[in-house]
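Excluded from the complex is one protein chain; the other protein chains are retained at their positions.
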Amino acid sequence: MSGSDQSTIEKETRAAGVLIENAYGKSRVRVSKLTRMNDRHVFKEVCVDIQLRGDFERTYTVGDNSQVVATDSMKNMVYVLASQHPLDNIESFGQFMVEHYLKTYKQISGVTVRLVEELWQRIVIDGKAHAHSFFGAGPEKRVAEITANRDGMTIKSGIEGLKLVKTTDSEFWGFVRDEHTTLPDVKDRIFGTSVTSYWHYQAAKPDFQAAYDAVRKAILECFATHHSLAVQHTINEIGQLVLARVPEISEISVKMPNEHRIPFNLEPFKLANKNEIFVTTDEPYGLISATLKRNA
Amino acid sequence: MSGSDQSTIEKETRAAGVLIENAYGKSRVRVSKLTRMNDRHVFKEVCVDIQLRGDFERTYTVGDNSQVVATDSMKNMVYVLASQHPLDNIESFGQFMVEHYLKTYKQISGVTVRLVEELWQRIVIDGKAHAHSFFGAGPEKRVAEITANRDGMTIKSGIEGLKLVKTTDSEFWGFVRDEHTTLPDVKDRIFGTSVTSYWHYQAAKPDFQAAYDAVRKAILECFATHHSLAVQHTINEIGQLVLARVPEISEISVKMPNEHRIPFNLEPFKLANKNEIFVTTDEPYGLISATLKRNA
Amino acid sequence: MSGSDQSTIEKETRAAGVLIENAYGKSRVRVSKLTRMNDRHVFKEVCVDIQLRGDFERTYTVGDNSQVVATDSMKNMVYVLASQHPLDNIESFGQFMVEHYLKTYKQISGVTVRLVEELWQRIVIDGKAHAHSFFGAGPEKRVAEITANRDGMTIKSGIEGLKLVKTTDSEFWGFVRDEHTTLPDVKDRIFGTSVTSYWHYQAAKPDFQAAYDAVRKAILECFATHHSLAVQHTINEIGQLVLARVPEISEISVKMPNEHRIPFNLEPFKLANKNEIFVTTDEPYGLISATLKRNA
Partner (left out) sequence: MSGSDQSTIEKETRAAGVLIENAYGKSRVRVSKLTRMNDRHVFKEVCVDIQLRGDFERTYTVGDNSQVVATDSMKNMVYVLASQHPLDNIESFGQFMVEHYLKTYKQISGVTVRLVEELWQRIVIDGKAHAHSFFGAGPEKRVAEITANRDGMTIKSGIEGLKLVKTTDSEFWGFVRDEHTTLPDVKDRIFGTSVTSYWHYQAAKPDFQAAYDAVRKAILECFATHHSLAVQHTINEIGQLVLARVPEISEISVKMPNEHRIPFNLEPFKLANKNEIFVTTDEPYGLISATLKRNA
């Protein structure tokens, strides 16, 4: 129907620009794998995003798809490869996928696979973890991102959405005070956040599960026990603790929103607010981040 | 600016209809309360919705607001009342709010207060619950809805968003098979859901916390251990177990989406799927509910 | 695995309660229908929720599914019936589905079908609506809910999520002023909302499309031109205008959140805010509703 319109546009566009970057893939491929052990079931649930880079320019410029691996085929491959891999951890499953792509298709120069794992936990009955029933751990996710080209592979592991709050041992004062400042110095405030953290490995064959467990434990312990003088201060302490405890990790980044609880002003009602009643807010929020690298 | 347009519309609308229902209020009033005990902090975070009914017709019909309690004042009252109540449980805080409204404003004939509690849990370090640091329990919420008029009050408690999955002990077969049926009989399937449950009390002064704990425990245990022949079957079993275990409860409703994990067809790839690889889906989903009342 | 646990629970639960309500169905069945006309394509996209009531008690109590129409079959039926119906409007498609259920399955006593239509609009090029290309109208949806039992059918039509804002012609003053009031009287405020409205018909065979168009036009015109003394006042005016303009409608409800824009206090910065700079907020928000019935 649009033949004539199109040819007009084609005349307009000839040779205006040159393609300098391109990528494509499939997102939100969701796979569950159930592994039946003798005494229990292991259940993994992962959402996979794949992006390919490579020799795909002619599909953009003239619609020649002869080098294109269909994103529908990528979806199929996630399930096929999940059936051939133990899916014991998302990092190794991601590596397995990335290697498959590079080995199978010579037109691919680079692959990025991102995996987000749903954290199912065993239901406990009378102190005993159930063999095949689980509850959902909430918004917190375990994540991994594997990026490879023909020269090598990078593995990034992470935690996203770990919600935390502490009700004391958090101060914030001594900051710049000028004509735009209305925030008072605070010696005791509520510190609420939702941690995102990613780390890289220096070990050639790291124990991904042990590293994940150690990072998560360090975040929880440090957040709980550190006497915080700023969100920045706590972020640095978490990064230092992870690097001190987990030798396999070379670098860690931590990002924390400052999800403010604002003291509600009870004065108009002739009441005192002894730092007890707060307005919970989602926005605006502070957003603080840092990356720490292991000292040489 | 719009004077003339408006008078035209007013002429059009005179006397076309009569107001048969009205309500108004404030939604998403979010309050945090911190209570400092000798050995630990207690931290509660609640989101409150309030709706009032009563003698408010003239604000609708002629814009006379003389009987209207501003929704901004309702917001203030949530914080003021939170400072005067221990907020030990959302049911009693809801009652306190509802009583305040009916006592204070004679033009109000009915009040509904809905409270949603964020479920913060103590961080555990070396087996010990921390005194003032917490992590978030995720999408699961504890809820209560208190509705009152001049004749009495109804209290409904609930759980929303409790995510569960079991990997066996769930069948579904023997259903209607006709020209619209393509689903095969299944003797062993994954059963994933997110439970919503509400209950009413027969006790005059129920122990709300104990009832909540008992219902939640019953849901988890029954879901984990019941051999399910249908989602309906499990819902009934949960309802029966709650009524058997918690004498203070008169009635319980349970609603469960059936969040399907669909076996991925590996045949085109010359592989067998031994009930191990599934597509996780959000939609479409089954939605099943029931209400059980205590036998007289 | 859970045989023994389960029998314990069964003993606990026997005869504790009786099933007083039950329902089940399929939610979020999303269907697109493309109709090829001579000069243009018509594209409809609808999300369907179905709930059945009836003689399903034995699936709850003993897991006997012999009367159960599988929710997967319900999903199939949506697509099959969409292929047999013009899908010219969601109300008539909903009726068609409901009638199919009641006619086909004698165990069903009642059906509710809810339909939500995505509002695709034609792309306009050089003033001309394109024959087969569309853009999305955003969060606003057209909805319908058809409920039937063996005695009759009720049709409810609606609009959800129509976002509106006006920057003047909105006042709010003269409300209750007491010890909980801090809001000042306001003679000129921003009025932002997102309209939800449902209506019922008195006509036996209403023109659903014409009614929808007329209601939507009335909401827009009345919101734009009405001099509002309260959100309640505007709601009533909209209801009156709809009843005056659309004789086929017997009753209309309108619900409006009051999405506050709060003047930002520039005084600490020695600047005046001439009602120009506002904080846009999502929460808390006022929520106001009313139902108007046609005068006899």
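Residue numbering begins at 1 within each chain, and the chains themselves are lettered A, B and C in the order written.
What we mean here is this: a residue touches a chain if its C-beta (ideal position, glycine included) is under 8 Å from a C-beta of that chain, and two chains touch if they have at least 3 such contacts.
Computed from a predicted structure; not experimentally measured.
S.K.: For a quick check of understanding: of A:K44, A:H130, A:H226 or A:R261, which residue touches the chain that isn't displayed?
M.R.: Once the missing chain is taken into account, the touching residue is A:H226.
S.K.: Pick from A:A82, A:I190 or A:L292: which residue touches the chain that isn't shown?
M.R.: A:L292
S.K.: From the list A:A129, A:A244 or A:A272, pick the residue that touches the absent chain.
M.R.: That would be A:A244, which touches the missing chain.
S.K.: Which residues does chain C use to touch the chain missing from this display?
M.R.: Counting over the whole complex, chain C touches the hidden chain at residues 30-36, 41, 43, 45, 47, 76, 79-80, 82-83, 120, 123, 125, 130, 132-140, 162-169, 190, 194, 220-221, 223-225, 261, 264, 266, 268-269, 271, 273, 275-281.
S.K.: Can you list where chain B touches the absent chain?
M.R.: With respect to the unshown chain, the touching residues of chain B are 1, 5, 125, 131-132, 179-180, 182, 268-270, 282-283.
S.K.: In the complete complex, the non-displayed chain touches which residues of chain A?
M.R.: Listed in rising order, the touching residues are 1-3, 5-6, 9-10, 12-30, 49, 51, 56, 59-73, 75-77, 80, 104-105, 168-169, 172-176, 178, 180-183, 221-222, 224-233, 235-237, 239-241, 243-245, 251-253, 257-258, 282-295.
Simple rule for what comes next: only the chains that are shown with their structure count from here on.
S.K.: Can you check how far apart chain A and chain C are, centre to centre, with Cα atoms defining each centre and the answer in Å?
M.R.: Each chain's C-alpha centroid was found; their separation is 35 Å.
S.K.: Just how far, in Å, is the C-alpha centre of chain C from the one of chain B?
M.R.: That gives a centre separation of 20 Å.
S.K.: Can you tell me which residues of chain B touch two or more of the remaining chains?
M.R.: Residues 30, 76, 80, 168-169, 221, 224-225 of chain B each touch two or more of the other chains.
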